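Missing here: one protein chain of the complex. Every other protein chain is in place.
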Amino acid sequence: MFEPKIVCFLCKWCTYAGADLAGTSRLEYAPNGVNIRIMCSSRVDPEHILWAFDRGADGVFVGGCHPGDCHYQDGNYKTLRRIELFQRVLKQFGLENGRLRLEWVSAAEGRKFAQLMDEFTEQIRALGPIKLGSRKGGQDGGSTKKEETS
Amino acid sequence: MKLPYYPGCTLKDRTSQLETTALACAEKLDVQLEEMPNWTCCGGVYPVSETKIVNLVAPFRILKEVQEAGDDKLVTICDFCYNVLKRTNLIIREDSVKRTRLNLFLSDDDRRWAASGRRVGEGQEYDGGVKVLHYLEMLRDELGFEAVAAAVSKPLEDLKIAPYYGCNLLRPPLEMDLDDPEDPRIMEDFLGSMGAQVVEFPYRIECCGSFLSLSSPQIARRLCHTILESARKNGADAIMLSCPMCFYNLEQKQSEFARHFPGFRPMPVFFFSQLLALALGLDPASLGFERNFADPVPLLKEKHLV
Amino acid sequence: MKRIGVFVCGCGINIAKTVDVKKVVEEIGHYPGVVYATDYQYMCSDPGQKMIQEAIEREHLDGIIVAACSPTLHEFTFRRASEAVGLNPYQCEIANIREQCSWVHQDKEIATAKAIKITKSIIEKERLNDSLSPISVFMTRRALVIGGGIAGIQAALDIADSGYEVILVEKEPSIGGHMAQLSETFPTLDCSQCILTPKMVEISHHPKIKLLAYSEVVNVGGYVGNFNVKILKKPRYVKEDLCNNCGECFKVCPVVVPNEFERGLGSRYAIYIPFPQAVPSICTIDADACLGLFPLACNKCKEVCEPNAVDYDMKPEIIEETVGAIVVATGYDLLPSEELKEYGNGRNPDIIDGLHFERLLSASGPTQGVIRRPSDGKVPKEVVFVQCAGSRDPEKHLPYCSKFCCMYTAKHALLYKHRVPDGQPYIFYIDVRTAGKGYEEFYHRVSEQEGVVYLRGKVSKIFQDGDGLMVWGVDTLTGKKVEITADMVVLATGAVPAEGSKKLFANLKLACDENGFLSEAHPKLRPVESLTPGFFLAGAAQGPRDIPETVAQAGGAASKVIGMFSQEMLLHDPIVAVVDENLCSGCKICISACPYDAREFDEEKNIVRVNELLCEGCGACVAACPSGATQQQNITDDQIREMVKVVLGE
Partner (left out) sequence: MRTEISARKVKGEFLHQVEELSGQSVWACYQCGCCSSGCPIAEEMDLLPNQVIRYVQLGMEEELLASKTIWLCVSCFQCFARCPRGIDISKIMDALRQMAMAGGVDRFGPGEIPSAELARAPQQALVTVVRKLGA
């Protein structure tokens, strides 16, 4: 079975703490993601995401605080805007939008984090490995939460 | 100034004095009100049901014709027409789904008209661009009450008038957006420009009972009696209003009041346009006072206005 | 190359059960740069820490990684241990292989592989870590308190009593705020002046407090610990140090105007003291009312002033002060009655608001505490109180609940009943909110024993009807539309941020909520701090609140200030943003990304600089910078790139 490689950028105050809570609650979830702790989701530069895809990631997950809860006032709004814009760029690279996912997970949402990890892994699994052919005009695979809301 | 004008059905018949005086005054004030051709009934009430979009077609067609004739404003006189047209216009402007549906509706309609050989619409989308004006609003915003004041030849100096707004002119406030819904000034300022004495009374924005005068007459009667008595208590000689429905309830129905309210004394009720005509020096005999139940002429005589 | 040591913790079996700790050590042991790797059962225990310290010294380690539980738990522990043996604490990093690995996976092989990846990624980060030290900032141990209501007074006294200097700025001629206007206070009915006046006097005598009344803060520069404040002292035209409050000048002043303190129900002269207990107790000339200062038209007050305190030539003065912390306590005002058009539009003298009524109730008020209605001085026998006047009305007025009006209305009805025993009070309410100690009991007393009639429904309209006021309401409990002909109506108008505070908050760059009240850093856990470091909040400026809550919060704000001042130095996390001057193109994109105004443009060099005291280290600017000129300390783009690589298995 295809085991996707996933890089997760988690903000220190909310999502990383949510991931910790999933641990203290002993919630088992898919092991495919490896977390990188940053101070705020707004630290994520689209370039980081590109690096990840370039180095063989099949999916990238960005986790931040819920809107209004950002430790740095409005960092997560900046992230939201950047990621939304960047989804379009990804498309041009032939990468499905479903490969990049932005989610709000609070420090109390350990369960949500675990579920998201499972869900996202499945989502990427369904998309399959990044094919070279798909780098041009590849069709849209998987839907992201973001797409539904925007 | 030339503006298209929508009369509505009531003004052509039961309250034609409202139209004739308003048009005569406009002429005096150098405003050419041109009755739009092919107008139809606006529907009388704004269809508040969200689903019955078909009821919006009539006012929509009226507004669309204005735009097609190359105009961007439309003057109305009757409060009900004003309410219906203004709110329809707003919904066209703000609700794109309704806008599209109404436009589609009328494109069919155009074809039907074409088949009947009457008139072909340009098939152009109507976007709500027409500004619907009440006659009073036209005086205030287009002409200016100063201009009205300047044209007054017979100031209504001793006349103590209580302006009455009723419901449709001001409400719903956000949609009508004519004046402050709780403390309107437009009628007061209008009266002021004619030199009349304004009597403010607490019932000026209370409803007269509207169509209940037909379905539950006793309720409308009670409401109107309270309104008239309050105006009187506050020192008014007469009431001024702008709506044919209010006129019917507050004036015409006074004929029954004595029977229900012992000791009731009739009170003159004017259309705003009748007072304006007086102030502009038009012939008092031409103002349609003979249609009133409560004859205003003795009062006007007393104040040396006829 | 750095000499890195790795310490893998088994956490009893918490980690060891799913992660093959030995295997991790073995793999990592061969990883480039790692000169020492070992495992231990309980790394955070004393022996564990000792082991790490010994290894640091023995192996001359420049950096260590503890692969264990979440950094949230023990990062501090291990950094402190490292520091104790001379390793810079920022050279100690934690790889989270428990919460984010061993506890969430079952398969030992997979978990072990993941633990290795996690640890390697942290090694890559550590490799590029700089040795940092917390940014320590010199701090001025002096506080500024803006607003001299009960909130500001309490905060100033608490800070000053701890021995720190305080500058208290009040825009009105006297401190006291709204509490000074109140008669008696719920729920205990103690006299407001009696409990407030001693505090006001204390302010005026306190050796550590500098009171600047009739003054306003016009500008604040600098940052936490070192704010430069410009204060405008408005001219009183009376010398503060000379006026002895003898009152001779009032006797001769020919100008009588409504007194703001009495909400216009009483009058004062052009030279005046707003109320007898005012602090500072000195006169002020109201230049707008005075017959003429320029050119001098009257001169009467100056002639009679024995100590020669009157000085018509007084000029506005700008005072500059340096302070370390600022408490904002600018309070509230009531929504102007003119906004409530359906309730008389502010034009009917007998439809008054709660503060008017407080003045009517006050023994020192314009009627000496006798309830007389403003229009004709008649004692009103039927009085209607209208709650939620403008509050809880998102459509037309204020969306929020003003919090103290249910209680003050109950108090008003009760005090009215005490003053006019044969009078009848009615209260229209939507809900009665009495969440406070003794509040519910107070409400019961009012509704049960004092004969106050509560009617549940929102009043629709109030108007003059003959001699009386017609109040149209409803009693939803009986389902009846009701009307009351009242002699007087008291509106419990909602509270809004104090006049002028919008401008002030914008000036101070303080975040406000959508209603204009100050925003706290966290609604539950940091309720007395602003998001902007160094600013603290007290009282109704943050949202409507009553006196007990205001005083508690003011004390909280003061203790935060005191806590800050009691530190030796202000310490600031050094993971701030830095700019490489050679790379920065001066495009300024980063400036707008920064939520803390920490980035400023250097005109001369055409680059942007970071004020590391203001930078909170969010990294938003780094992501925004198109040229890579700005980086975040120890979370640089290079570090992230290397981490990403390792995570993906290179």
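As written, the chain order gives the labels A, B and C, with residue 1 at the start of each chain.
Here, contacts are C-beta pairs under 8 Å (C-beta built on N, C-alpha and C of every residue); 3 or more make two chains touch, one makes a residue touch a chain.
Just so you know, these numbers come straight off a predicted model, no measurement behind them.
Touch, as defined at the top, links the missing chain to these shown chains in the whole complex: B, C. Which of B:C167, B:A236 or B:A279 touches the hidden chain is settled by the complete complex: it is B:C167.
Shown as candidates are C:V474, C:A538 or C:C618; the residue that touches the absent chain is C:V474.
Although one chain is not shown, part of chain B still touches it, namely residues 8-10, 13-15, 41, 43-45, 47-52, 55, 78, 80-81, 166-167, 170-173, 181-182, 205-207, 209-216, 219, 223, 244-245, 247-248, 252.
Mapped onto chain C, contacts with the missing chain fall at residues 342, 388, 392-397, 430, 456-461, 472-476, 479-482.
As a convention for this text, only the chains that are shown with their structure count from here on.
Chain B and chain C have Cα centroids separated by 53 Å. Chain A and chain B, compared by their mean Cα positions, are separated by 61 Å.
Chain A and chain C have centres, each the mean of its CA atoms, that are 36 Å apart.
Those residues of chain B in touch with two or more other chains do not exist in this structure.
Remark: chain B residues 180, 182-183, 202, 233 touch chain C in the complex. The touching residues of chain C, counted against chain B in their complex, run 341-342, 345, 461, 463-466, 470. Against chain A, in their complex, chain C makes its touches with residues 70-72, 96, 98-101, 103-107, 110-111, 114, 117-118, 121, 511, 531, 575, 593, 595-596, 616-620, 622-624, 632, 635, 637, 640-641, 643-645, 647-650.
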